[in-house]
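Missing here is one protein chain; the remaining ones are kept as they sit in the complex.
Letters A, B and C name the chains as they come in the text, with residue numbers starting at 1 for each one.
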Amino acid sequence: MRTSRLEAFCDGVFAIAATLLVLELRVPVDSPDLVASLIALWPAYAVYLVSFMTIGIIWVNHHTLLEHCKRVDRRFLYLNLLLLVTVGIVPFPTALVGTYIRSAQWAAAALVVYGVGALLIAIAFSGVFFYATQDGRLTDDATIARRVRAEGRLFPIGLGAYSLGIVLAFVSPIASLALYALTALFYALPLLPLSRDLARREEPLADEAADRAQRGRDRER
Amino acid sequence: MRTSRLEAFCDGVFAIAATLLVLELRVPVDSPDLVASLIALWPAYAVYLVSFMTIGIIWVNHHTLLEHCKRVDRRFLYLNLLLLVTVGIVPFPTALVGTYIRSAQWAAAALVVYGVGALLIAIAFSGVFFYATQDGRLTDDATIARRVRAEGRLFPIGLGAYSLGIVLAFVSPIASLALYALTALFYALPLLPLSRDLARREEPLADEAADRAQRGRDRER
Amino acid sequence: MRTSRLEAFCDGVFAIAATLLVLELRVPVDSPDLVASLIALWPAYAVYLVSFMTIGIIWVNHHTLLEHCKRVDRRFLYLNLLLLVTVGIVPFPTALVGTYIRSAQWAAAALVVYGVGALLIAIAFSGVFFYATQDGRLTDDATIARRVRAEGRLFPIGLGAYSLGIVLAFVSPIASLALYALTALFYALPLLPLSRDLARREEPLADEAADRAQRGRDRER
Partner (left out) sequence: MRTSRLEAFCDGVFAIAATLLVLELRVPVDSPDLVASLIALWPAYAVYLVSFMTIGIIWVNHHTLLEHCKRVDRRFLYLNLLLLVTVGIVPFPTALVGTYIRSAQWAAAALVVYGVGALLIAIAFSGVFFYATQDGRLTDDATIARRVRAEGRLFPIGLGAYSLGIVLAFVSPIASLALYALTALFYALPLLPLSRDLARREEPLADEAADRAQRGRDRER
């Protein structure tokens, strides 16, 4: 299977899930004070931002993974479908948190659901990742496979952070949301100016992999 | 017509229909017990999962079919448009089942509608499939056409399963939903570890077909 | 500008507008008789079908036009944007008709709005079409340009049909909707078995044009 159509479908689901988030920002109706109502919506804006960035960063990482793959098989497609199911559901926990984060009674429940959603995404992404890189199943080159898998060491951090966020929800819902935001930033980190060195060291791998992926695609044609 | 733009449009409809499903998961408002309300939403989650997987698996099969086609004609486009109409409507029966599956009085009606929707998809997909493979109309190669058509023997199973699901709706709505879920899994089966043999036997065909399809596309350029 | 990215954006808008239509099919809530309520929704299903097919057929024709274009310029992009604005709004008149077609008092108004929307699409499409084919502006080949423009003779039929539909809305809203459906079918006609001759005569043009378009694209690279 050509990876291009898989990418088109995944990009579609990622882009739609991210853009549907806006529908959860509901215009206040019959508000006696619109300005106050708009300001009171701040948790909805915050969780919109966190969810959009999370989906965007998953997209970047998903794209990077697919660039390393010279082919995909049917089992990969189904694991990937599970990932899409979990990404596609994001607008629901996002709306839940936007609605309940300021509720004294239910904020914890909302953030637990959000954290469980994030955890399911992380687990599904790990599944896709390890299936693709294990035993050089989808990437021929052993060197690349080893280096890509090395990046997999970052996954426990994500799984840990989301688990911690779930626990934190019971103590402080806002801190829990902040942790989800930080986790998204953490995965974006290699891009920030601070890590220029890291990026440079990473560049040749990416280029090399792109070259090989392209050659793989050419061959598969 | 290049198949690439057809794929882009179809992928768009598939991805959007799948992602819109989440809008039917409505955040409980003014709930006295949010946790209980969220748990009470389980049928909505279940049907979200079944519908998303069903659309995803149709996408995989649709993609496989198009890989075998070296060209598409206008009549194919219109049959395909009918398929998209039936896939695009999926969020409606999904919402219906999510809302009424626990209603003693109306669960059967909701699942009958769901089954009729699934049946229409199966019929439309069969139409597209048989039009494309009949008389080597869209695939030049007789061997491939014969082998692809052989896969068509699976269609009566889907048609039968959905019809059974409609009947079952009157007896047990939950069993009916479970049957729809199993049917989705059945079409995904060639991917599961159990059927490694089947997959292996299938692989060369897929590769061969991809080769020919590519050559077809090159020629058509 | 490469036509491929323009196609991706247009396909996106077409696919989303078509798929959003389903959101106007609202699940009946607190209905004393769900079956009766679902049957009473038939106008919503009918207009869903008409709108989906209309968008699908515009997509097919838009795609055919772009295959003939060897390049697009910025003015084309903006005319095309106007077309997308009119296609993107389709879910609104669709919902209007679905809601009001059985209202004795307001069905005419709803169908007038629907007809005006369809008319705006036809006008915008004509604008894109004549800009692209006039003076061989976007298609170099004079023969192709002449033959493509000859297809433009069909436009007055669409403009006339939609205008008639608007007038008919005052007499019989259902007949008006039927006319919109027939217009969609009319534009799909070259695909039906009856017109095999027409299709055959058309085929070589399409192939030739695709060849030239491809060569154009190659050159523009």
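Convention: a residue touches a chain if its C-beta (ideal position, glycine included) is under 8 Å from a C-beta of that chain, and two chains touch if they have at least 3 such contacts.
Quick caveat, the model's predicted, so the values are computed rather than measured.
Although it is not drawn, the missing chain touches A, C when the whole complex is taken into account. The residue from A:V29, A:A104 or A:V171 that touches the chain not shown here is A:V29.
From the options C:V35, C:V113 or C:L154, the residue with contact to the chain not on display is C:V113. Subunit C meets the missing chain through residues 1-2, 5, 8-9, 12-13, 16-17, 20, 23, 73-75, 77-78, 81, 84-85, 88-92, 95-96, 99-100, 103, 105-106, 109-110, 113, 220-221. Residues of subunit A that touch the chain left out of the display are 7-8, 11-12, 14-16, 18-23, 25, 27, 29, 31, 34-35, 38, 48-49, 52-53, 56-57, 59-60, 63-64, 67, 188, 190-193, 199, 203, 206, 210-211, 214.
The definition used in the following text is that only the chains that are shown with their structure count from here on.
At the interface between subunit B and subunit C, two copies of one sequence, fewer than half of the residue numbers in use appear on both sides, so the contact is built from largely different positions. Think of subunit A turning onto subunit B: fitted on CA atoms, that turn is 90 degrees, to the nearest 5. The geometric centre of subunit A is 36 Å away from that of subunit C, both derived from CA atoms.
Counting only residues that touch two or more partner chains, subunit A has none.
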